[in-house]
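In this view, the complex is presented without one of its protein chains, the others remaining in place.
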């Protein structure tokens, strides 16, 4: 066991750092908290595009893409190293994660030459920003249940329906859209994938406000959007297969991505040192100590789990079984820490009584965490995945696999 | 809201107390801990029989049975009051609970006149002791999955198979036995109920040792037991319906029965006051206080829940929805309290270091509790019952309801 | 044995449920979250007109002369409807305080107005963290109060406040302050539940009147009674959260089935149910102890509050979870209940406080820091 880079990894890291040093400035802690990949406004989008163009020019964009498509043919661990290094600098959010991490590889595998030429270079340089139009109000955990319809009309397709939970849709130029083209066959079989232009007036995007007050997602309404057949990605009724490529790359992007934000358990120590519980410093209360120790132990475990994932990547292997637990355990941990932080504030749990107290921070943590337990595969879906794919338990009984979608 | 008896209830209580005063002595705390309904040895069985005979003679046995069968036509709340009052006296365990509470009502509803005459009087006086031969190794939560076969042979039936979890089988004179008589129909349809003589040499009883070291249950092996058709209780292939009568009465017996034993949460306060944690009296540790307060609150909740059940009975209503939660919550509470009691003993959790310390008590509590979470309907079955019967959620998908048992 | 409600009480519940269901809708709660007035004066008027605000005030003083069990029923229905009304501070705390510790004059001058809905008395016991009588730094000298109280629920909407402050001997007592009087500055706080507006009140030599019967023991009794009644409000809201999640699980389909048919969902809902019923059993005992003046009230109040806090948090968090994506959107209902649950935690103190109150009775109090 060894935490150091291999010689090849060390070289890559040093190259990355040299370029970053010359092109960006290190964070100094004064930066506003920001999401790692969501831009908040037009200005941030513009700055993100500019930074992406510079990376692309220097060969630091699309790291894991093949050189033939302008990438660097980098290994997954090199992507991790880049993410670590770039994370040390004050750079704009990476609004291109979906384009480069998900759409690019899907187009490379399933696209026509014309599609590759149209999509890949502009995704790499950040000229185009992509979003993923998969989930629907009635198709969340059960993605294959989507109802957005695409009907043939001459050489065109006409698409209508509603998408939801679309990150970044409001500033994206393009979207990869899964639609049902044949409702008379079983649900997984009648789907087709399309590449669409988000600026088309047939597409309307509305932000979704979350319980935390933020709005990272959108609803997208599609009303008779007309696209040529050349916008179809992959074969007709082959959409599920194409979507699986996208989803596999999504999982990979997450496993090499920057660790999720959120509070550190140690911050609760600081809070408990400042506040009182039952007339004494809260940090002297055995229950406070017990809860915090438990949080620290679980958070460390998640951190070290990511080291195990990186070890697999470093060895050129796929992330192992351990990679599945992070998603399951993180949301609940954040939710419990948020609740505990709010409670430590005393009677006034949840009400900010003094300006500058910690209530707002922990309240936001608490109200953000439920999203972690749901988005990207709920806790319940994760447990099913672990149970079936890792432990090999019998699958849930599926009543919907063979019936025509129209009869479900 | 009022905890006092109604005038009728008060009269009943006073009558019961007068008779008990004249026929038994009050507990003085020196009695050995004993199970409320399991006799431990032949001597205890003999004393239990004697006590039952005296109760029967005076009209205090089979309280809720109709007078026509020697009962008192008592209301459920009167049964509760009797149980409360009898519980104050040093009397032998009630080994007749199954006979009077379960078998009697089932025979009254489904038996022939000859069966009623043969079974009821002797069950009432304690001459016969009954056990319930339902569960099998492959039929626990899924009771209808039983495999014990009863085959017609002329006018007789020949029964072979294995039963398990049979309380009191080793001292019972008779058993009510569910067997499969037709494997060619769906599982619930091919069952028939029989009344059997436990002294038949074709029946062998072996105690099952539990992880706590105790043995309250038995395995019962039945090897070509021959019974006449007059031993059949209810129609051929009507066994499931007959069994449901028994099970309904079992639930009722439990809801009016004496509260389950087990440790009181307050005992943990006493323990925590005696032992140290991290160099201080454990009772001063916030986590210890927090855990104990939680245990007290949950245990009180279960106790007061039983008051709600009694209120329904007192009003002549069936126990309401609240009665279903006790079974679900009790086992886990006992398991947690047992574990915590062991941990309070410090490093030596689970090892009795000093004679007379509390380790053995809490270890026994901890090792007994898993049985509470499983026997009589596991936690998981209870949750399904609450979800489906109380909350009205859709049933689990059943693949076994219509296929012939032989093809499952 | 009678550990349930009478037919008259069941009728009261039905009437209230209908009335609150009509007036205090979830839609109106959403509007308040989005900036509408945090106090639902319309519902408060309806309650006043129906005579509900004087439920536990004697007939001589303008009320209906009922008791704690009826107050508990009202509390549960308020919880179920999430009505944005100052029920808990005004009716479950201020009224009993006046009744048990006030003068005849104070009662006569205030109780009729409360029953009519004209007088609203907020309760100012907290000072950031901790609860009176254990944590009080506001002081009264010569009938003048100085100090800061926060959070005070409905502090900006109330006409009066019942304030915990120390008297000239340093003993915590309760005082009545006219909030329109001099020396009172009220600032809005940002509560997690905007249907329960909260304020900070600064008193600077504000004239106040002592409730002569109030001493630390009386304040504790007051909190015990309030905790029991709040437990009913908590149970009402948790049960509504369970009900709407059960409905959703029966309607929402995934993988070709209603999601309530999946054990992961079904068993979670069963766990919610079990926690709520456990809390209800404790709350019943608390209501009985409160109504009958039983000496076990402190213990009963603590266990009622502890199990209610647990039931509410579990039910509301898992209500969001089982709603899936829709559950964590602002426009959906589940977070309304989560917010009210936290607000009720804030108003009377977290489990940490009530565990100590329980153990203080069963075992020894925690030793003070040396």
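The first chain written gets the first letter, and so on, giving A, B and C; residue counts start at 1 in each chain.
One rule holds for everything that comes next: a contact is a pair of C-beta atoms (placed from the backbone, for glycine too) under 8 Å apart; a residue touches a chain by one contact, two chains touch by 3 or more.
Keep in mind the model is a prediction, meaning the values are calculated, not measured.
Novice: Would you mind spotting which of B:15, B:197, B:276 or B:321 touches the chain that isn't drawn?
Specialist: B:276
Novice: Using the document's definition of touch, tell me which of A:109, A:158, A:185 or A:302 contacts the absent chain.
Specialist: Checking the options A:109, A:158, A:185 or A:302, the one contacting the hidden chain is A:302.
Novice: Among B:26, B:138, B:244 or B:318, which one touches the chain that has been omitted from the display?
Specialist: B:138
Novice: Just the residue numbers, please: which parts of chain C touch the chain that's not shown?
Specialist: 262-264, 267, 370
Novice: Against the chain that's been left off, what residues of chain A make contact? List them.
Specialist: Interface with the chain not displayed, on the chain A side: 1-6, 9, 77, 80, 266, 269, 272-273, 283-284, 286, 289-290, 292-294, 296-298, 300-305, 307-308, 310-312, 314-315, 321-322, 325, 328-329, 380, 382-384, 386-388, 390-397.
Novice: Name every residue on chain B in touch with the hidden partner chain.
Specialist: 135, 137-138, 140-142, 145, 164-165, 187, 208-213, 275-281, 284-285, 287, 335, 339, 342-343, 345-354, 360, 363, 367, 370-371, 373-375, 378-380, 383-384, 396, 398-401, 403, 408
Keep in mind that, in the parts below, only the chains that are shown with their structure count from here on.
Novice: With centres defined from CA atoms, tell me which chain sits nearest the overall protein centre.
Specialist: Centre-most chain by C-alpha means: C.
Novice: Indicate the whole-number Å distance between the mean C-alpha point of chain A and the mean C-alpha point of chain B.
Specialist: Comparing mean C-alpha positions, chain B is 52 Å from chain A.
Novice: Using Cα averages as centroids, what's the distance between chain B and chain C in whole Å?
Specialist: Each chain reduced to its C-alpha mean, chain B and chain C end up 41 Å apart.
Novice: Which chain C residues sit where two or more other chains touch them?
Specialist: In chain C, the residues touching two or more other chains are 257, 265, 351-352, 356, 366.
Novice: Which chain A residues reach two or more other chains?
Specialist: 277, 285, 287, 399
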